[in-house]
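These notes are about the structure you will find just below.
Yeah, one chain of the complex is gone here, protein chain that is, but the others are all in their spots.
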Amino acid sequence: MDQEPRLDRARVRAHEETGPGFYWLQLELPADYPETLPGQYLNLKTNEHGFKFRRPFGVVEFRREPQAVLIELYYAVVGSGTEAMSRWRPGDDVDCLGPLGVGYSVDKAQPALLVAGGRGAAPLLYLYRLLKESGHASIQFAFGVRDEELLFGMDRLQETDVLLASDNGSVGFHGNILQAIETERPSWLLGQPVIYACGPEALLAATGGFAKRHALQAQVSMEGVYGCGLGLCRGCAVPLVDEERFLMQCLEGPVLDAHRVDWEKVPHV
Amino acid sequence: MDQEPRLDRARVRAHEETGPGFYWLQLELPADYPETLPGQYLNLKTNEHGFKFRRPFGVVEFRREPQAVLIELYYAVVGSGTEAMSRWRPGDDVDCLGPLGVGYSVDKAQPALLVAGGRGAAPLLYLYRLLKESGHASIQFAFGVRDEELLFGMDRLQETDVLLASDNGSVGFHGNILQAIETERPSWLLGQPVIYACGPEALLAATGGFAKRHALQAQVSMEGVYGCGLGLCRGCAVPLVDEERFLMQCLEGPVLDAHRVDWEKVPHV
Amino acid sequence: MSKLSITAGGLKLKNPVLIASGIGGYGAELIPLLDLEAIGGVVTKTIFEEPRPGNPPPRIAETPNGMLNSIGLEGPGIERYEKEKLTRLEGLDTRIVVSIGGYGPEDFAKLAERLDDLDRVDAIELNISCPNVKEGGLNMSTHPNLAEEVVVATRRVTKKPLWAKLTPNVTSISDVGRACLHGGADALSAINTLLGMRIDVDRREPLLARGMGGLSGPAIRPVALAKCFELVRALNCDVVGIGGVEDTSSALEFLVAGCKAIQVGTVVYAEPQVPVDIVAGIEAYMDKHGFTELSQVIGTLKVEETLLIGPKATKAK
Partner (left out) sequence: MSKLSITAGGLKLKNPVLIASGIGGYGAELIPLLDLEAIGGVVTKTIFEEPRPGNPPPRIAETPNGMLNSIGLEGPGIERYEKEKLTRLEGLDTRIVVSIGGYGPEDFAKLAERLDDLDRVDAIELNISCPNVKEGGLNMSTHPNLAEEVVVATRRVTKKPLWAKLTPNVTSISDVGRACLHGGADALSAINTLLGMRIDVDRREPLLARGMGGLSGPAIRPVALAKCFELVRALNCDVVGIGGVEDTSSALEFLVAGCKAIQVGTVVYAEPQVPVDIVAGIEAYMDKHGFTELSQVIGTLKVEETLLIGPKATKAK
């Protein structure tokens, strides 16, 4: 992490329910806000009174305007914190700690294979835009969801780059997104693509195995319970292969080399 | 208490800041809601998550409409619960336990002297209306505040009935409202009026002394921290003169005979 | 027989959800607010032989996700309890557990003997968190020997199920629990409140007239759960879980940890319907997981023995 984290009051500029229990949030931050890259996150305070952990959210879009920086998030309501967030209205000021963590580190020479599971697509939509703008040679986006209803951000992607899969067959390949790639787009695995993945822990663990099987590099964005997001509480420990120490994913991640992670010992979120 | 308390979702119909940190709230309840009298209160849930005591508020107005019962409250933001309330918006549903407690019991034969301190005027505005409508022979309203800014509900009163006092002299008599009565309206004390008081604990205790001195009956609406409002937790104990037991003000009050209360031992709120 | 039924500490319950002592008065006061027949039972407020006025106010204070109380075991005494309180529960299809208190084993025995004759009393909970006046005011539930004496004395005079209610304010709750079981208790109820305090810094006075009081509510649930799990593991006995239960999931924590039943306390004040909701919630949970009887839930916590920490991590049996 190069920038130092800072505390800001972020103003809600826009906030919309884009699907059932699924929200798009646009936050306005001071114009001098440090560049925040795909895979980095903001740690938001979702409670007004009492103590709760802050809640981490990956950045989906970062735009510098003359007077402000705009940051977009997509989030799903899954518990009390995100439920409270869903009541934020344009004009509200919210307590924002960021930018935090280490994001994806793009290998310009290799094809890019973005693997998204559910709301994990969020940071990858941002990565996709940057890759496109940088004229990256080969970019593929594989997006798996439980149900078609849970797709989002599709307008940010070019159709020809996208492969879809769903657990219930409601859209795209019927099954998980890694099977979909192997079955429907084996060609994507040629040319040694680097995998950039984000999604539920089970998908990340599977991605680890997949990358090993196909001898590919893979960067995965971990999910975990964060006490601080600052490397202080030592709560977000990730077990590593071949190393006795644990790595703090909030600080050294959330994006990690899938091959370093001891997936057997990663706790379920 | 004759009615049994019930749990309802009350709908916010209107909500306005009428002074600095001072709010007027209109709640809509089912049409079959039991009659709620001056001095009775509702116990509202002010938190969505986690545990907190409910917060008690005296009813300021009760109106039966064809489809609903309308209840009005006035409240001051003094802590986290009322702060959360201040963010309620029309259309919100809030968790309401009521009607609770025993209110004022009017003596029709005696003149009525209503003594209000600050936001304690709330239930007395309602009592005033009922007394007027019942054609009560003599009704006087004494209203003391810290500062003129904190007056409210004056449009509900007839000017000729009102005596004002303020701690800082910004309106009416400069001093407390009991001194104001003794100094400016000694005539009000003739004819053995019954005092109906509501306000901070210090005013109530002073009212107790005042009533004793002038040999008057006095009904005071106590303030206290309520754990339940139902007589269950035994938290709101009021010490009595000449009785070893404590009285639960949430159930047997909040309106009590001032002469029964052992004011020396009443805790400060 | 309903799939939620269970026997806890010798008492057959239609479901494992009770109201904790001191929370719902003597039971009848709750009737307008919640359907007592929908839950397993009510533990009534601790009753002493003599009437007690209780402590001077202030007696309660709110704390982060909890409350402090120093009610001081206010009550009408056993005589009026029997005549005016217990009778109001006649005919109600729910279990009544009567909580009793005293200043020494004889006091408990006297009350237990009296209650033994009453059909409406389904079980007795011994609130041993009182000072033993003979032993210089020692809190009986912090001393295994004193606690055991109370159980022994009551066991002698009643065949009704006896639950000993334990304080968490001790180094080893299982030492006290073991003594109670040894004395003949059918179950351990845990926990009573944690000792706590709040101060009004402007007045520089405690917020409770008596300085300290008992902390309860969701804030203490992790402590309560750890204590219950300690008891289950160390003593392999019937435990009735109490402390901060606020919803189905928190009730299930205790059951999965091995408690046979749970009691709901403080949150009832904010949400009187919670106990009834929990009964429905447990049933839904069982359906979701395909469990057909409650025993398939109780004590099913998977633990890695080698990793576990905590007092008495090894089963005594």
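Per-chain residue numbering starts at 1, and chain names A, B and C are given in the order in which the chains are listed.
Please note the rule applied: a residue touches a chain if its C-beta (ideal position, glycine included) is under 8 Å from a C-beta of that chain, and two chains touch if they have at least 3 such contacts.
Keep in mind that what you see is a predicted model, and the values were worked out from it rather than measured.
**Student:** Could you run through the displayed chains and say which ones the absent chain touches?
**Tutor:** Checking the complete complex, the chain left out touches A, B, C.
**Student:** Can you tell me which of C:G40, C:G66 or C:G177 touches the chain that was removed from the display?
**Tutor:** The one listed residue touching the chain not shown is C:G66.
**Student:** Can you tell me which of A:G50, A:P90, A:G169 or A:G191 touches the chain that was removed from the display?
**Tutor:** Selected residue, touching the omitted chain: A:G50.
**Student:** Can you work out which residue in A:G19, A:G175, A:P200 or A:G235 touches the chain that's missing from view?
**Tutor:** Going through A:G19, A:G175, A:P200 or A:G235 one by one, A:G235 is the residue touching the chain not shown.
**Student:** Taking the full complex into account, what residues of chain B touch the chain not shown?
**Tutor:** Answer for chain B: residues 50-51 touch the chain left out.
**Student:** If the hidden chain were put back, which residues of chain C would touch it?
**Tutor:** Those residues of chain C that touch the unshown chain are 55-56, 63-66, 68, 70, 142, 169-171, 194-199, 201-206, 209-212, 215, 217-223, 225-226, 229, 244, 246, 249, 252-253, 256-257, 285, 289, 300-304, 307-311, 313.
**Student:** What does the interface between chain A and the hidden chain look like in terms of residue numbers?
**Tutor:** With respect to the unshown chain, the touching residues of chain A are 4-7, 45, 50-54, 95, 97, 224-225, 227-228, 230-239, 244-246, 265-268.
Just so it is clear, only the chains that are shown with their structure count from here on.
**Student:** Enter the minimum step count from chain A to chain B; a value of 1 means the two chains touch.
**Tutor:** 1
**Student:** By CA centroid distance, what chain is farthest from chain B?
**Tutor:** Following the centroid criterion, the farthest chain would be A.
**Student:** Report the inter-chain centroid distance for chain A and chain B in whole angstrom, where each centroid is the mean of the CA atoms.
**Tutor:** Whole-Å distance between the two chain centres: 53.
**Student:** Distance between chain A and chain C based on Cα centroids, please, to the nearest Å.
**Tutor:** Here the centre of chain C sits 46 Å away from the centre of chain A.
**Student:** Where the CA atoms of chain B average out and where those of chain C average out, how many Å apart are those spots?
**Tutor:** Between these chains, centre-to-centre, one finds 37 Å.
**Student:** Can you pull out the residues of chain B that are in contact with at least two other chains?
**Tutor:** Counting only residues that touch two or more other chains, chain B contributes 50.
**Student:** Please set out, as single numbers or ranges, the residues of chain C touching at least two other chains.
**Tutor:** Residues 65 of chain C touch two or more partner chains.
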